[in-house]
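Report on one structure; see the data block that follows.
The other protein chains are all here in position, but one chain of the complex has been omitted.
Chains: A, B, C and D, in written order; residue numbering restarts at 1 for each.
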Amino acid sequence: MPVEKSFEPAIVAFCCNWCTYTGADLAGLNRMKYPENVHVIRVPCSGRVNPQFILRAFQKGCDGVMVCGCHPGDCHYSTGNYFTRRRFMIMKRLLEYNGIDPERFHARWISGSEAAKFRDTAAEVSEHVKKLGPNVKYREEFRITESAEAGT
Amino acid sequence: MSEKQEKMRQCAEKLLRDGEAGYVIGWGETRFDDRTTPIFVEDPAGAGAFVWNEYAINSLAKYLLDDKYPDKKIGLFTRGCESRAINRLLKDNQIKRENVYLIGVPCDGKKSDRCTLCRERNPILYDVLLWTPEDDPPPAAGRFDRVKDIEAMSPDERYVYWGETYDSCIRCYACRNVCPACNCRECYADMSKTGFQGKQHSRSDNQIFGVTRAFHVGDRCIECGECERVCPMNLPIMGQTQKILKDINELTGEYECGMDATSENYLGRFDLDDKDEFM
Amino acid sequence: MSRIGVFVCHCGTNIASVVDPDKLIAAARELPGVAYAADYKYMCSEPGQQMIKDSISEHGLDRIVIASCSPRMHETTFRKMLKNTGINPYMLEIANIREQCSWVHVDKDRASEKAVNLMRMAVSKISKNEPLYAQTIPITKKALVIGGGIAGIQAALDIADAGHEVVLLERESSVGGKMAMLDKTFPTLDCSACISTPKMVDVGAHPNITLMTSCEVESVSGYIGNFEVGIKQKARYVNHDICTGCGLCETKCPVKVESEFNLGLSTRPAIYKLFPQAVPSKPIIDKENCRLLKGGKCGICAKLCPLGCVNYEDEDRTITDNFGAIVIATGYQLVDWPSMYGEYGGGRYKDILSGLQFERTVNAAGPTEGHIVRPSDGKEPETVVIVKCVGSRDPNKGKSYCSRACCMYAAKHAHQILEKLPGTRVFIFYIDVRTPGKGYEEFYDQTRMDGAVYVRGRVSKIYEEEGQLVCRGEDSLLGEQVSVKADMVILETAMEPSPGIAELTSLLGAARDVNNWVQEAHPKLRPAETQVGGVFLAGTCQGPKDIPDTVAQASAAAAKVIGLLNKSEMETSPMISAVERDKCSGCGVCVGICPYKAVTLLEIDDRHGAKRIKREVANVNSGLCQGCGACTSACRTGALDLLGFRNKQILEEVDALCL
Amino acid sequence: MELKKDKLTEALLLLRGASNVILPVSNDGAPVFKLWDGVAEPCLSANTSLPPKDLLFPRSEKMYDYNVKTGNISEISSNKKQTVFGIRPCDVRSIENLDHAFLESGYTDSYYKTRRDGLTTIALACTETARTCFCDSMGLSPNDAPGADIVLNDRGDAYTVKSNTEKGEEITRLWKSLLSKETGKASKASGSVVCDFKARADKDLPEKLVARFDDPMWDKLSKACLGCGCCSFICPTCYCFDIGRENHGASGTAFRCWDSCMFSDYSRMAGGHDPRPSKKERLRNRYLHKLAYFNLRYGVTLCVGCGRCVDKCPANLDVTRAMDIISEGVRADG
Partner (left out) sequence: MESTAKSYRLATEYVMSRIGVELVEIEDWNCCGATSAHTLSELMGIALPARSLATAELKEPELDIVTGCASCYARLRLAMHKIRTDKAAKYLIENVIDMPYEARREVYNFLDVLSREDVTEAIKGKIKRKLEGLKVACYYGCLNVRPALITGAPDRENPQSMDAIIALTGAETVDWAFKTECCGAAHQNDAASVTRDLSWRILKNAQLSGAEVIVTACPMCNLNLEMRQDGYRKNTGRSSIPVFSVSELLAVAMGASARHIALDAHHVPAAKALAAALRRSEGGVAI
């Protein structure tokens, strides 16, 4: 068996434009370091994140998913994140109920000034997901069979 | 039994004869004694086709969506479960109350697994009540029992449980088509081009259908159990929606859908003091 | 097939020292739809932009991906650049490979790999982009100012002076607000009425201002530039068109009720002016207390009026008007301390006054003509206790916030007592003394020099014994219990938003904070705006503040309004929600979710089979929608989608990450 | 020839040595076709709730991989050998019908053909019928499966083995050591099974149906229909599919998967127009396809009378009602 390359997870972070995306930019400005495997998708508001995006991410091969927005009360659009909170309180539980490991999905409030929190969250999620290994649950079938065939 | 059946036929006949309703939806017989099928009677003379027995199981409310803009009222035999479904449709702005004539028929329980969770035998909404209300069944202990059973499993066990369940799903969408909470003009699952739902029959896509549908109806489910009754593969579909209901109950207290036509759905509103786990 | 151009910026060495631009270029060329890829040292520079423009015409590109710094930095720059290239400015995506890649990673290979991922995500997303076009909306050149206190007066005057029409709306029968009730203003001690009444007269006389007193907002629809507001004109029972304000009617009215203006310290008739300097200086009849209107026999005022102004048949009316901008200036009220502080007697003791009651007492035009006397027996007090932070900074019983103005007016009250009744002993119980303002600290110092005794601690109980008020509390500096026998106690109570603020803000779609103050759009950078376009904020409706701050904010709000009304039309962002009516079933879940009331149900003509029918679908008002997308996530069927962030665009990004 | 029942496991193991064996096993008492693991007891008491059509026409099937940058396309085909054991006469006929559709009239579906060539069918004649069965009304017999490679008939303690094809002969050779001479008398009534229920499938049914294309009866018949795809997906002869793609950057995979003519998106065209806008048109199309169109094209009725749709329909619709109405000329509400 060939020596396996150490597992690098693919993590997607849906970040609202006004708080978390700004916080992530600030982390850059401050030259903070976090793992390369966290990729930000910019959305106007965490309320824009349709829970179905999360399913799609797991299906297509993401090993971890984050949804980040402004703290409740600070939403640029005043109430968007209150809906986010309800949606993902329910969705997170539903995902876990369906067998997705709790550590693979995280929702977090990160403000535009909380660069360190963004860095820490990215590092923490990355580390957890790395420990769990590649996600196979909800993965697209054809690709799994393909890689399985390629492996044998 | 036959006395009630007679009342139903008389009521339907009168409605049709007086022109109060364009047609009446009820149950009619099939070639098997232990099965009925929904029938739609327009002719007063045909009212004799309605039957009322322990096999009058199918919920009729969803048929109202086939005829959302009727010229005359639609008569509908309405039990507890139908009435909650109608509240669902009213709340979702899918039908107009003045377009239906609800003939209340308190239910005596049917020979169906879907009735085991029933808590309202009597219609909570009707225009006429044909006979005295029945006693509601004792509060179903363990409304969420099976959800608890699944919650007790490990994540991997849960994945296997649902994975195997969805392996046998044939994606016939009977669950969706019978569900009063599934009242979209067009289901997201019928629009594979939008990218949310693949058409392929794979565990992954089946699971995504299951979870997405649960999320779409979870805070709106009236727990009528029709989805499970119609499933040709006997899948525990309500095990998903009830999970959401259970969580909502735990997060904000007593939550039940279809008890009125105005309460906002859980995910359609928020509370500043909602529990927060995302700090 | 789209023709995508990918441009990789080095940002000097900011990007190129960590991320290998060659790798990005090579990877980009492998991607479907990419027709051209190039890199440059500074894409945002003049030559960089020129290079992009040249490539567009040379390679026939129809959409552009730029891998560079954060889109928050240069998205607008590059959009502007595209304006004259024939490519729609929204056919642009930016891959953030600086702030979110080269600056946060060290390992060059991995960082380059991630940059490739981010670039690929942008390329995938842009393959689903579509041209977007900004709409323009006309602007009604007229402003509505809600609230006729000093904030509303100031805002109205500023807007009117700039040449725009203003309607100033006041719930009471006169403008003036709380400032008209005050005696003197700190720290200069100029007479409040002397500085506010001229402004009141000005708003009454300004050709551009329509004063609407005894009015309330009943309904609001529309959006920035185009509000339609229903205003309820409450019945006044006096025809103000002919009334001269002679005051004859007030003299013989047999009814005596507690005066609101004097906070119960005196009485007024049922036909009354709010106070002598009221603007408009014309009376109204209080229908709750008028004998005739309550069904009894009277009619004296009608008989007295030489002009026949009194009309007992008057009714509430609704007036509808259109406005381009709205200013909320509804002010504050003081908390109902008796219901919060049982330990202060819960309102049982007559000689405990609120700060505002004391203002009326010490005011020469007030019920005691400015004599500081006890309401119970009319005697001058020898000892006065002033308690600060009653209801403020008290999360257990009142509000957790600081009411900001009390420290200063407590000092002012002490000063006034010591000035008018030399030799009086004045004790001020305080938690902290906060004096951030010009001349404030000096004023406080002076008050202490004058003899006011500051005791650091809360008063735990006030009770009456032998005709005096015993104030018990702790002197936390001495660490001892203290007890002061006072003849009069003044409670400097907390401010809270005016009643009705919840209803008004929900009509306007504006948000409130946890304490019910109207929420500003941004606490630092947009303090005079709400998050609703075209709705602005002035004064204490936004939070406790003193007069100078109130006036400053009112002028700031006015400046915003003037800026808006000076335009004849405005551009709206095209990145807003859009409805696919075919898919929409009209369930209406989006309506309740929109914080801007931009989504409504609209009845449209349609067919159902062969039948012509009417059905309801969601409709997005492009003037109101701010593009948050919350509605789109709630739309099960996907009939609502957010332009610029469509479902399929985001899904493409997700897919592209997982290759 | 006959195969003693106590030799059945041995016989199946022999088969398993040569190909995958698919046979009905019990799933909570209901028989379902499964890839045999060599251990599970075959469950042969009744027909399976799902037909074995996915052996030839999988629910989802990869067709080819492609790359849009390079233009490369590589076809994917499966030529696994499979033997299905215990398939009933109706399902055997359904495979014959699928053969018509996929292999005849000028078009050969290569994906189907590869699988079909690799498939051997060992049928088991019915010993009793379910109450929803009406195969003998549809021109086939529960007692025989002439289209199968081998037909077994239950004789109590043994099965008679009849080979119809070369593939069948191969198996009898494989089983040689296990087969014995028929022991004359049948110990259990077999070969004389009839369906209790009769549908009215007269010879001229296709023409009659087509003639009544615009009959109001379709309205009546479809009213209770939920518009789900249950009947299509459990039907042994429904073979509609949709083709989709999974893209991964420049490369991707094309696949096909089952579709149902009862679905609202089935006949929707690119511009949004749908010639079958409501369930009335969809149900009519399905019935006509089963009972008329296929017959007019290939000379056999597509419906094999297995009764699965009658059994499983959530609204308890019954295809035989349409046949009755047509044959008797009665009105739908009569």
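Criterion: contacts are C-beta pairs under 8 Å (C-beta built on N, C-alpha and C of every residue); 3 or more make two chains touch, one makes a residue touch a chain.
What you see is a predicted model, and the numbers here were worked out from it, not measured in a lab.
Counting contacts over the entire complex, the absent chain touches C.
Among C:346, C:500 or C:609, the one in contact with the hidden chain is C:346. Of the candidate positions C:161, C:464 or C:513, contact with the unshown chain belongs to C:464. Seen from subunit C, the chain kept out of the figure touches residues 342-343, 345-346, 348, 461, 463-466.
Assume only the chains that are shown with their structure count from here on.
If you average the Cα atoms of subunit A and of subunit C, the two centres end up 35 Å apart.
We define each chain's centre as the mean of its Cα atoms; on that basis subunit B and subunit D are separated by 32 Å. If you average the CA atoms of subunit C and of subunit D, the two centres end up 69 Å from each other.
Touching of two or more other chains is recorded for residues 60, 246, 248, 255, 278 of subunit D. Touching of two or more other chains is recorded for residues 514, 582, 593, 634, 647, 651, 655, 658 of subunit C.
For subunit B in complex with subunit A, the touching residues are 147, 150-151, 155-163, 188, 195-196, 198, 200, 202-205, 207-208, 210-212, 214-215, 218-219, 240, 243-244, 247-248, 251, 266-267, 270-272, 274-279. Subunit B meets subunit D in the complex at residues 30-32, 35-40, 43, 46, 58, 62-63, 66, 170-174, 176-178, 186, 190-192, 198-202, 229-230, 232.
Residues 514, 582-589, 592-593, 601, 608, 611, 613, 615-616, 634, 636-639, 647-648, 651-652 of subunit C touch subunit B in their complex.
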